[in-house]
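Heads up, one of the protein chains got dropped from this complex, but the rest are sitting where they should.
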Amino acid sequence: MRIIIEKDYEQMSKTVMDLLLAKMYTNKKMNIAITAGSTPKRLYELLVEEIKNKSDFTNVTYYNFDEIPFKKKGGYGVTMTNLKNMYFDPAGISMEHVHALDEKNYTTHDAYLESVGGLDAIFMGLGKDGHFCGNLPNTTKFGDLTSKVETSIFPRMYDIMKSEVGGNEEDIPDFYVTMGPRSVMNAKETIIFVSGKEKAGIVKEAFFGPVSENVPSSVFQLHPNFTLVLDADAASEIKDLID
Amino acid sequence: MRIIIEKDYEQMSKTVMDLLLAKMYTNKKMNIAITAGSTPKRLYELLVEEIKNKSDFTNVTYYNFDEIPFKKKGGYGVTMTNLKNMYFDPAGISMEHVHALDEKNYTTHDAYLESVGGLDAIFMGLGKDGHFCGNLPNTTKFGDLTSKVETSIFPRMYDIMKSEVGGNEEDIPDFYVTMGPRSVMNAKETIIFVSGKEKAGIVKEAFFGPVSENVPSSVFQLHPNFTLVLDADAASEIKDLID
Amino acid sequence: MRIIIEKDYEQMSKTVMDLLLAKMYTNKKMNIAITAGSTPKRLYELLVEEIKNKSDFTNVTYYNFDEIPFKKKGGYGVTMTNLKNMYFDPAGISMEHVHALDEKNYTTHDAYLESVGGLDAIFMGLGKDGHFCGNLPNTTKFGDLTSKVETSIFPRMYDIMKSEVGGNEEDIPDFYVTMGPRSVMNAKETIIFVSGKEKAGIVKEAFFGPVSENVPSSVFQLHPNFTLVLDADAASEIKDLID
Partner (left out) sequence: MRIIIEKDYEQMSKTVMDLLLAKMYTNKKMNIAITAGSTPKRLYELLVEEIKNKSDFTNVTYYNFDEIPFKKKGGYGVTMTNLKNMYFDPAGISMEHVHALDEKNYTTHDAYLESVGGLDAIFMGLGKDGHFCGNLPNTTKFGDLTSKVETSIFPRMYDIMKSEVGGNEEDIPDFYVTMGPRSVMNAKETIIFVSGKEKAGIVKEAFFGPVSENVPSSVFQLHPNFTLVLDADAASEIKDLID
């Protein structure tokens, strides 16, 4: 586990961009899974500015690692829509360099990844409950490959899904799909980046507490090439645990 | 997870030798941890024949991954003595190419490995109880680094230790040391090889059942570069699970 | 430059087999170009015995690096016919794991190799005149990519071609094709293996003399990952130059 602590959200975003560019600039075919959501907002702004209209990165294929389909609306789901809006479209990245995981192809996703040589890197955020990708506590097991998770799995999930699809009840899907812990651990490199004081507690629990399915992200303590990038706030409870 | 099934113990040993030679022949510095015990007996016979008196492998440093000290006798412990007798001495490998983990240096073993760039590969056997290295059920947790395990941890351990030190009660140590699951998962490549019908059940349980601390080896389902080499007997209960 | 010296042809062949298996056993997609001719005869016998009917090597795609077409007879050329007879057929390797360079596709061969990620390794012999692949002195330049060489390029070439196609004048082609020095240098790893006293002189000249187009193989002094495997006879003139 490598831990990089930056002074604030801006600098954390810049460093994650550097880690991502480090993959993109290797001159090798690269399969990279990236996260949607709010944490990477600044990351994608910086990245768009950096690579916009550059033709040098045809070696990169992008992947999402989870997807919430819009039940009624159809088309790209919540994650891919978000990635297109924040990153692919403004950066001028053609969708032919993107492989979309969705509710139709998830059962063959792991086999597909294996056929293309596996993920070289996966960039993820961390949930306040310790989740990564769509692996919330009590949804998946460490041994799970890419799976579906039913909206009915526990009561709170209905509200989460409702919020994710923008509040429209007709669009709440029966299930979402996510790469499971075992799928993600198969990636050659795993990166989690976290910002903010409200996540300082779970950072400590996930990466300095026991490895347990109750805190899904704790599994990365077991990954041979895992990097944790934090801003000072997110790192505020682990300062005494590292030198 | 890559699974290689060979027809018998002889051929399994030959294939593990090929995997080991594949590391040794890379022309890079290689840190390789290897197992003692009965399963690798034929492996080392073949390997000694292959590399005896060859000077081409100075790029390799060997490591043991657990050690049972002789309480009274002192000197090298059970594992290193076994490795010297089976492999290092007959192959003419100088101990300057071997880094011994022991009861004195185990607390700094993980930091040491990190300082030399980590293990490139670790070759292990599988216990009938699902253990790997010295990680028996109920001795270590997934999150443990290199640790000591007390002989008094549970009653059966006394008998195990007695047998390991050759039956001499005076030599039974107060504890043995082992790389923990987290330490082993840090290796770039992990390999387990298994022979014999009596292990067919645990092979199925460990690599096709749930990932659980009750079956320590199940953790390798989560390693991005894990190879399982079996003879036909050891593979007899998983035939219908693989194509 | 790594130099491995073995006591005789048998042991040299075994070591080259180990180097080849080291690539095959990496659990990654591997593009490997291999040599036809007389030097690898024992190599392929050993290898066939080792991997016959094993299904574990679907990660490997094989390539030839030069080809002499049969002008009248057509079909596979001299090199591919030879490789099929010595290795692919007896080892049970399907031609779907082989990419044949020939007189029709040579102009796009370098672009093709780039599209599949490049050659991971190329195993070659050494000619008494210092040639490698079809790069004889005065046929290609260091900067040449995959090229054709006219049979009329110099008088001796006619006899070489006649001998290569088995003596039948009607089958002597107008040109043969070969990966050029620049194409071969693009491979991630380059290996040359040499046997016999009659090549001891050129071994010294090529790898311990000046880098010069007059001795095409001298270019490998400039490759960052080059291995030279010799038997004692082939190494007899360089003993005082290495420690």
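Quick notes on this one:
For reference, chains read A, B and C in written order, and residue numbers begin at 1 within each chain.
Simple rule for what comes next: a residue touches a chain if its C-beta (ideal position, glycine included) is under 8 Å from a C-beta of that chain, and two chains touch if they have at least 3 such contacts.
As the structure is a prediction and not an experimental result, all values here were calculated from the model.
Of the listed residues C:40, C:77, C:181 or C:216, the one in contact with the hidden chain in the full complex is C:181. Contact with the chain that does not appear here is found for just one residue of B:7, B:29 or B:239, B:29.
For chain B, the list of residues touching the undisplayed chain reads 28-29, 117.
In the full complex, chain A touches the hidden chain at residues 2, 4, 18-19, 21-23, 25-27, 50, 56, 225, 227.
Where chain C meets the chain that is not shown, the touching residues are 118, 141-143, 181-182, 185-188, 209-211, 218-219, 221-225.
Throughout what follows, only the chains that are shown with their structure count from here on.
Chain contact topology: the protein chains form a complete graph, every chain touching every other one. Note on chain B versus chain C: their Cα superposition corresponds to a rotation of 180 degrees, in steps of 5.
Of all residue numbers that take part in the contact between chain A and chain B, over half occur on both sides, making this a same-residue interface.
Centre-to-centre spacing of chain A and chain C amounts to 45 Å, using the average Cα coordinate of each chain.
Inter-chain spacing, taken between the CA centroids of chain A and chain B, is 34 Å.
Residues of chain B in contact with two or more other chains: 225.
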